[in-house]
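Removed: one protein chain of the complex. Kept in place: all other protein chains.
Each chain gets a letter, A and B, in the order it is written, and its residues are counted from 1.
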Amino acid sequence: MDLKLLPVEASEVERAAVATIFDHPPDAPGTDRVTREGLQEVRARRHLLLPALHAVQKQVGWVSQGALNEICRRLLVPPAEAYGVATFYALLSTTMRPPRVAHVCDDIACKLQGADELCATLECRFGPPGTPSANGQATWHRSPCLGLCERGPAVLFQLAGDAMDGTVAPAEVADIENVLNGATVPMPPAISTPQTTGTRDPALCLLRRVEACDPASLVAYQAADGYSALRRALEIGPAEVIAEVSESKLQGRGGAAFPTGRKWDAVAKAPATPHYVVCNADESEPGTFKDRVLMEEDPFAIVESMTIAGFAVGAEQGYLYVRGEYPLATARLEHAIRECRSAGLLGPDVMDGGFCFDIDLRRGAGAYICGEETALFSSIEGFRGEPRNKPPFPVEVGLFGQPTVINNVETLANVLDILLEGGPAFAGVGTERSTGSKLLCVSGAVERPGLYEVPFGTTLRTLLDLAGGIRGGKRLKTVLLGGAAGSFVSPTHLDTPLTFEGTQAIGASLGSGVVMAFDEGTDMRGIVLRIAAFFRDESCGQCVPCRVGTVRQEELLQRLARDGARPSAEAQLLDELAQVMRDASICGLGHTAANAVQSAVALGLFEGPTDE
Amino acid sequence: MSDEAKGQTLPLVEVTVDGETVRAPEGATLLDACRAKGADTPTLCYLETLTPVNACRVCVVELEGSRTLVPSCSRAAHPGAVVHTDTPRVRHSRKLVLELLASSVDLSLANGDMKRWMDYYEVDAEKFGPSSASTAAGDRDGRRPGHHHAPDGKTAETVAQPVKIHDEMYIRDYSKCILCYKCVEACGEDAQNTFAIAVAGRGFDARISTEFDRRLDDSACVYCGNCIGVCPTGALMFKSEYDRRETGEWNELQQRVTRTVCPYCGVGCNLDLHVQDNEIVKVMSPIDHSVTHGHLCIKGRFGWQFVQNREET
Partner (left out) sequence: MVDPRRTSSAQWADVWLGLDVGTDIALANAVAREIITQGLVHRDFIEHATTGFDKYRVAVEPYTLEHAEQITGVRGEMIRDLAHAYAGAKKAQLCWTLGITEHHNAVDNVLSLINLSLLTGHVGRSGSGLNPLRGQNNVQGGGDMGAIPNKLPGFQDVENNQLRQKFERAWNCTIPQKNGWHLSLMFEAMERGDLRGLYVIGENPAQSEANVEHAIHLMEGLDHLIVQDIFLTKTAELADVVLPAAAGWAEAEGTVTSSERRVQRVRKALDPPGEARDDVEILCELAKRFGHDWGHPTAEEIWDEVRSLSPMHAGMSYARLDALGGIQWPCPDEDSQGSSYLHGRLWKRPVEGRLAPFSVVDHLPPADELTDEYPIRLTTGRRLDSFNTGVQSGGFQSPLRRAETLDICESDGRRLGVADSERVRVRSRRGVIEMTVRYTDDLRPGLAFTTFHFPDEAETNQLTNPTWDKKSGTADFKATAICIEKIKLAVGTGG
């Protein structure tokens, strides 16, 4: 194959940006007889594609033809494929874009906190999303959930050049204008965990160090039990570590609730090598922000728990895939990784324990689908973030086709306590089938939105009380459990215990731990339409049921909302769509894309007079 | 087949398809088993010569023990698998997949198999409402991932767009594209290793594209035509066919197909010459032939004109 490049050269700035991801200068063209790399080497570094695109996007503000050319030349990736990858991610732009961009969240939690009004004002001042400002230096876009639901409306600033990206929440119009006009992103202190203010609940495990320990200090982390879990792991050996995790009955906290011990055991025993550990920190489920808080406030815990996973399953390399919309978490994790490397806690001889483990941090670039584990692998490998068919499962064929443990951030964080207390003790908390404690992302119409840690089995009512009850003394209309992929439940289910089995019993799921409350006055149609739009936006497009089904679902809901006509016919079509998406889609996105919509229709949340 | 492989028989696995026991060689897929049993299993993105992408989902079957339906084209037939191909659930998904495609894509030139399946599953392309109007040239190619304009619910969105005609070899009518990935695979690792096209964009806005939607003659395209050879819906077409269709001179009933061998190099690719009125109007290659499995190069695909230009010279 000819690598046919575009007849467009990169600028010096673009070339320099691409060069930052390589540790050697480019080959001199043409003249060499032998030293060019072969296909195998070329394939082996394809995973640098997304980092290269990020580097250009960050430095220049968009990926030009020349920049893409330079990336393709250095990585020997066909330009059509690189373009296919670049156009997959919302945070990358393949058309000229102003250097300062505000991504304003208009997703469900922020909607409840004035996002629509904020967007309307921005539209008046700046024009529709994507319009460059008068000086061409700034623009704004609407964004799906930014994971700052406890204090919306939220904004993410993507700033080209040396300025730091950042988020602001809650954001005022003035904040956005200031940053778009050149100010740095303000970083006011914000606390996401009400339980850590005032009298601290001594029962907190996962939140133990949050607000109590400097997230930038390895010393502070070590003083607060940090690295005692890894020390114990080294003492008892990989098999015992896996035994403890199995006995703890820990289940994945990302939404699928798969037993972690079984995953680890399968990878540890997989004959193919190398093995990989991947931490799924691509938290993008609307309404979810738990992993962000852990990463921002307790980053060393993620590094330590990944290291334990690597030790247990015989992996020498870990990948930490962090959502592109989480600049603060990224910065803190990168810092933590560097610190651990210098302290010998990562590297060729971890803790002088004779094993080798290191972590590469990779950033997503604006694609909800990449939270799906196989899509995440594709993304790391430098391909479009399209999910793969399962089986084979990641424990057999995962990242780079190798046996891979992939765990959610919160899941891994639990491992530390399991090693310190022992598996059985961990299993003693919660219920028989849902062990330990759970982080719940409480947002919406409550007095004190935030991240709460409660033992499994706590009822929905208790949790909402903990969050101060419904704001303004209003009546609760419904709760969205589990995020956009979850479902709406009626206030009659307030005594449901928040466990995997308890939520399942009422036809819902705990999902990623979203508990979003809506009061009587909420325009539920707008919320449901936003969820439908979200899935239409975030479908990767690979399989027909999801690619077209999510479009038809949104159209049908619009029709129901506008016309109110033939409701029974539309409802039946919605059910037909739901069934094909659930039955025949490739991945969880399609399987769950109709959950919230169907539950809303079933609860009558979509009925009532039209707005007009 | 190599001589070493000859005579060796793979061990068989036993699976149950619609209550009947089927023996399939180890490594066979559920689709192989279904077809061995004679179940007319629809496929769109599947082709024997390409790596299954299992993207269309029309071949789904019910596999006992599996929560969702499974794509038969890529699921290995494991011993003891119990498969149902004609349950209400299966029929529903197949029908809906076809309806979702029919409501969003122009299937007027889809191959005969597809038409048969559409009839069998009683596809109603109109059930989601009237089709949206065609987009302007370049509109879909410029769409960004992320937010889209909210639909009004009055029409069902389609991929309709103007035909791309940039040279005398191909036309690309992406109004007819079901995004089966076959052309991308044939251009890439499964046959040509040219990688001139890939899937770009996301979700419903995903499309087959060169880098930055450049013209094919500016891209890495080598005009092997293998993408056209595998396209099931007529989205990719030889200009020679397109022009005749436009002028009403395309008449498949009058065409004769003759198999011969390419006049150029020594590979021995088989050509199926489609001849109408003593003129070659299209060149294909049989996918079940061991020499190149249906793939050709530019010379085999387009190099035939010289036999027809002779009276002028």
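Observations, loosely collected:
By our rule, a contact is a pair of C-beta atoms (placed from the backbone, for glycine too) under 8 Å apart; a residue touches a chain by one contact, two chains touch by 3 or more.
Everything quoted here is computed from the prediction, not taken from an experiment.
When the full complex is taken into account, the listed residue touching the unshown chain is B:Asp167, out of B:Asp139, B:Asp152 or B:Asp167.
Annotation: of B:Ala36, B:Ala150, B:Val163 or B:Ile280, B:Ile280 touches the absent chain (contact as defined above). Touching the chain that is not shown, out of B:Leu31, B:Val222, B:Leu236 or B:Met284: B:Val222 (per the contact rule at the top).
Contact with the chain not shown here comes from a single listed residue; of A:Leu3, A:Ile191, A:Cys356 or A:Ala425, that residue is A:Leu3. Where chain B meets the missing chain, the touching residues are 2-4, 6, 167-169, 193, 216-217, 221-223, 256, 258-268, 270, 273, 275, 278-280, 289-291, 297-299, 302-311, 313.
Simple rule for what comes next: only the chains that are shown with their structure count from here on.
Chain centres here are Cα means. That of chain A falls 35 Å from that of chain B. Across the interface of their complex, chain B is touched by residues 1-4, 6, 65, 68, 78-84, 87-90, 93-95, 129, 141-144, 366-367, 384, 389, 391, 529, 533, 536-545, 547-552, 554-563, 573, 576-577, 579-580, 582-586, 591 of chain A.
Those residues of chain B lying in contact with chain A across their complex are 53-58, 60, 68-69, 71, 74-75, 89, 92-93, 96-97, 100-101, 103-104, 127-129, 142, 144-148, 150-157, 178-179, 188, 192-206, 209-212, 214, 218-220, 222.
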